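Of the protein chains in this complex, all but one are displayed in their positions.
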Amino acid sequence: MDIDLARTWVQAIAAAVDQHKDHLTQLDSAIGDADHGINMQRGFSAATAALAGLEPDTVGAVLVKTGTTLISTVGGASGPLYGGAFRAIGKPLDAPTVTPGQFAAALADGLASVRKLGAAAPGDKTMIDAYAPALAAFQQQVDAGADLAAAALAAADAAENGMRATTPMQARKGRASYLGARSIGHQDPGATSTALIFRALAETAVAR
Amino acid sequence: MDIDLARTWVQAIAAAVDQHKDHLTQLDSAIGDADHGINMQRGFSAATAALAGLEPDTVGAVLVKTGTTLISTVGGASGPLYGGAFRAIGKPLDAPTVTPGQFAAALADGLASVRKLGAAAPGDKTMIDAYAPALAAFQQQVDAGADLAAAALAAADAAENGMRATTPMQARKGRASYLGARSIGHQDPGATSTALIFRALAETAVAR
Amino acid sequence: MKKLINAPEAVLDEALAGIAAAHRELTVDAENKVITRAGGTAAGKVALVSGGGSGHEPLHGGFVGLGMLDAACPGEVFTSPVPGQMLNAAQAVDTGAGVLFIVKNYTGDVLNFRMAAELAGEEGITVETVLVDDDVAVQDSTWTAGRRGTGATVFVEKIAGALAEQGADLATVAEMAKRVNAASRSFAVALTACTTPASGKPGFDLPEDEMEVGVGIHGEPGRRREKLRPAGEIVATALKAILADQPLVARDETIVMVNGLGGTPLIELYVVFNEVAAALAGKGVVIARSLVGNYVTSLDMAGVSITVCKADADMLSLWDAPVNTPALRWGV
Partner (left out) sequence: MKKLINAPEAVLDEALAGIAAAHRELTVDAENKVITRAGGTAAGKVALVSGGGSGHEPLHGGFVGLGMLDAACPGEVFTSPVPGQMLNAAQAVDTGAGVLFIVKNYTGDVLNFRMAAELAGEEGITVETVLVDDDVAVQDSTWTAGRRGTGATVFVEKIAGALAEQGADLATVAEMAKRVNAASRSFAVALTACTTPASGKPGFDLPEDEMEVGVGIHGEPGRRREKLRPAGEIVATALKAILADQPLVARDETIVMVNGLGGTPLIELYVVFNEVAAALAGKGVVIARSLVGNYVTSLDMAGVSITVCKADADMLSLWDAPVNTPALRWGV
């Protein structure tokens, strides 16, 4: 992972969010307040704009800037959660290039940030249910000696599986929890955007 | 026309209004404010209730009481117009029995009351467009020597023709006038209730 | 039909009971359906009475109180109250100084209030009547019953009410009420029809991309149907009609009301007000005072009415005078 790849990743997330905005909103409409698509779009378009004006020295600088921008533009639950995650991912990556192993550790810091802030656990029907399996798959590939692209592909697949697995869950955190048993049968919007983020990483890395 | 027939007439109007309430409301919904059915029902059910407690000495007493009750219960445009009309019809009929000729003159007083109060003319798409031809037909029959039943039958037919003739008219008075040319193509609710009133008269007289 | 009611025929009585329970500063005569100030009308004060069909809340009951109305008589939904009710209201509040009837120009209201004025006269009550007819969507011609009375009612009641509170006599109060009406113009559009409890069905069907332009406040269709347009264009249409009838030039002072018809979120009313403010500012016209909110509604209709009053110094100072009613309150 290097500075340019990090930037391209964020741009790819922004493009994916643009494309899937209505889907995210529709999912959030079923068990939330119908704003997840526009929240993500507002945040990531602001992030790419912020990055355009930045001459970063490190991978971390790109990702911290992304996180800070998300925090200051998204609002809602996803703003602090994703913003905090990107800041946590970026913080240890203070070099122009980082290894897949370093990146895996950073991704783990990101998940820790989400869990700390949101106090949610796997199975609560949140973004964590996509993030946690994605991280595990990424780590496993890296441990097995895979490169970034291979690890990211495995992570994206795992995130999408995790995302789909949220459908039968009953939400315990966030807005969907207010629906009680009626949250069952709907895919979580945040888990869906997390899957987009890992898919964007995989596509960016593979294209390289 | 005698006291009992007058009372039966008012009861027959109340029954007709009950039956056609939704139709009147629907007509008023298209070019007005969707209350003509309930207005008429409120008024005539109050009138029959008021008559139930009355021991009238004259035909006029029945009809004046009906008019007064309409004025004090209907509201809207139709309340004062019909109320004033029934009071005007009743006023000259201060006998227990009146001739068809006396009744025709009284009906003319009723129309005059409507015209004076509402300042509408034939062709303005109001109750007058049913009332005026009904009165003319009634008068003509009476002039030709017909009895009440025959005159009332002719009046009811004429009222219904007049009612139907309001459809192509553009309203110039009342609420429908606000629609301008868009009032064209709809039958006037007040002309429709006037036709019910004359039909009730005919049926009451024929049943006798 | 979806309504938070028990039965269509009980709505008015129960709403009146709710008003009585919610507002101790008001007295509700449930039998006669008359709302008055709990404290009564001050000795010697000219009394203001208004009324009309229900379904326009807070109009009229919400404007009873210090500095505005002395009594309101609500009719059935969209139906003028009856003369006896108006007479009751006049009798309840007349102090001998006379009563001003504030009547929106609809055939039903006009006829019933005219009868009530006659009855009141027979009872020795001096009555003056002001007809409110501010809606420029309807031309005043032999082809109509004249312009409808809509939003300007609030302006007339507020300003004439303040003058009455200051001790002006009936003729003076009535004249001011007429001046306010003459200086006011309104125009409204609807995005949806409304549903009366008794009919249970929307008054008209409106496709998802269309609006009714030039509607009144009784759920009737408007003057024409058009494609839904952005707020800025809707405001331009409304102001064009208003200004064609009442030209305004730079430095003219106005009172402006952007009024929701019942089903429009307040955030949209602010968007509309922003457009009105920008458009009038572009002509140098001053919005000296304003109201944004639901004041003269049409049940659950989504839509907006815009009322502009070209206000002189007297009107502005009377506007600022204390008012203490459920729906309008300041300076007290």
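Letters A, B and C name the chains as they come in the text, with residue numbers starting at 1 for each one.
Please note the rule applied: contacts are C-beta pairs under 8 Å (C-beta built on N, C-alpha and C of every residue); 3 or more make two chains touch, one makes a residue touch a chain.
Computed from a prediction, not measured in an experiment: that's the story for all the values here.
The chain not shown here makes contact, within the complete complex, with A, C. When the omitted chain is restored, the residue from A:59, A:74 or A:88 that touches it is A:74. Only one of A:7, A:42, A:65 or A:115 touches the chain withheld from this view, namely A:42. One of A:15, A:34 or A:136 touches the chain omitted from the figure, and that residue is A:34.
When the omitted chain is restored, the residue from C:69, C:255 or C:292 that touches it is C:292. Where chain C meets the missing chain, the touching residues are 1-7, 11, 14-19, 21-22, 54-55, 57-58, 62, 77, 191-192, 208, 211, 228, 230-232, 234, 258, 262-275, 277, 287, 290, 292, 294, 297, 299-300, 302-304, 329-332. By the touch criterion stated above, the residues of chain A touching the omitted chain are 25-26, 29-35, 37-39, 42, 71-81, 117-118, 170, 172-175, 177-180, 182.
As a working rule, only the chains that are shown with their structure count from here on.
Centre to centre, using the average C-alpha position, chain A and chain B are separated by 74 Å.
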